[in-house]
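What you see is the complex with one protein chain gone and the rest in place.
So, subunit A:
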Amino acid sequence: MNTVLTRANSLFAFSLSVMAALTFGCFITTAFKERTVPVSIAVSRVMLKNVEDFTGPGDRSDLGIITFDISADLQSIFDWNVKQLFLYLSAEYSTKNNALNQVVLWDKIILRGDNPKLLLKDMKSKYFFFDDGNGLKGNQNNVTLTLSWNVVPNAGILPLVTGAGHVSVPFPDTYKTAKSY
């Protein structure tokens, strides 16, 4: 009875230590890697409307509608410790109301094994680009689109990396009041 228990105990303790060492190894070998690659973003259409923010607050706010292209090669980021990449395209700008605004327009999950080369054209945004107020009108040189990703490892650090490449989106001075887009 004694030896079975002690053997089971040492086996258990040993396997735990081995797994802990492996996990730590996974973490330490990839903790300081550079995870950025060049990306190229282009905007093909920009439209500005002013409607009630139906996603929540309800006040009349500026709504931006953007069609964009993205191309990037993310192959070099995937290594033995990357489980998935969570990509997100975000717009960053400042307005009179708020010193800093960041809005995620589109996101995508790329799992290990999926095609890591992105070549997307004429994409519509996934999420509504509502401003907190009317700060998009006439915003000529302020709104910047960047592609970033969250590296989700098998075990270890969860870094947020921004791709090298951004594009500035000039917004028109007037609202579009046509019925369809």
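Note that in this section contacts are C-beta pairs under 8 Å (C-beta built on N, C-alpha and C of every residue); 3 or more make two chains touch, one makes a residue touch a chain; residues count from 1.
The rule we apply is simple: contacts and distances are computed from a predicted model.
> Report the protein name recorded by UniProt for the chain absent from the figure; options are "Sodium/hydrogen exchanger", "Myotubularin phosphatase domain-containing protein", "Signal peptidase complex catalytic subunit SEC11" or "holo-[acyl-carrier-protein] synthase".
"Signal peptidase complex catalytic subunit SEC11"
> Considering the complete complex, identify which of A:65, A:104 or A:167 is in touch with the unshown chain.
Missing-chain contact among the listed residues: A:104.
> May I ask you to list the residues on subunit A that touch the chain which is not drawn?
Residues in contact with the chain left out: 1, 6, 9-10, 13, 23, 27, 55-57, 83-84, 86, 88, 90, 97-104, 107, 109, 111, 127, 132, 148, 150, 152-158, 160.
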